[in-house]
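A single protein chain has been removed from this complex, and every other one stays in its place.
For subunit A:
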């Protein structure tokens, strides 16, 4: 889902940067507040950021015959909410842009929007609605992480089709083509991401109940 350096017209690059910046700034504010109020969760916050680091480094083959990577943002979206995740995702995207020439500085705003904002918001919304509907934590986490991952890739495809409309089919025609590259490739990887996130949440339920109840993931009663 990395839009490469220089591959968005300048006006688009600036617009996506302007859209993304408030989310990241608000997220940074949330992190400062969280660390002050619940210092016990600091290490878990670091580990959630680290989960994004691992998953987004794994380029996994897909059934379409190309490779892509999960995003890892579902875990921290469930634990800490989407704006905190926006900050964690931005850190990873910066690392990849500066050291790996993966993504870029000019395209950072657009990549942050897809991976660190849309994906996490979709994940958070699904997690909240599925648990509210009475389903278990594992089900909620699976769909949150899986569909948040897909949402990221759909967003990238749409961003590219707005920037590069098809000469014949327009934005819609380009969207079909870009979705063909990103969305189908992503389906098995999104399932993997959902499963891995559930594994981590299971381990947290076993070893980290205190943090989970501090973050209101487990009610003290259920814990």
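The definition used in the following text is that a contact is a pair of C-beta atoms (placed from the backbone, for glycine too) under 8 Å apart; a residue touches a chain by one contact, two chains touch by 3 or more; residues count from 1.
Keep this in mind: contacts and distances are computed from a predicted model.
**Q** Since a chain is absent, check the UniProt entry for it and pick the matching name: "Carbohydrate ABC transporter permease", "2-oxoacid:ferredoxin oxidoreductase subunit beta", "Cobalt transport protein CbiN" or "Cytochrome C".
**A** In UniProt, the chain excluded from the picture bears the name "Cobalt transport protein CbiN".
**Q** Suppose we count only contacts with the excluded chain; which residues of subunit A make the list?
**A** Residues 1-7, 9-10, 43-44, 46-47, 49-68, 95-102, 104-106, 156, 160, 164-167, 174, 177-178, 181-182, 185-186, 188-189, 191-192, 195-196, 198-200, 202-203, 206-210, 213-214, 220, 223 of subunit A touch the chain absent from view.
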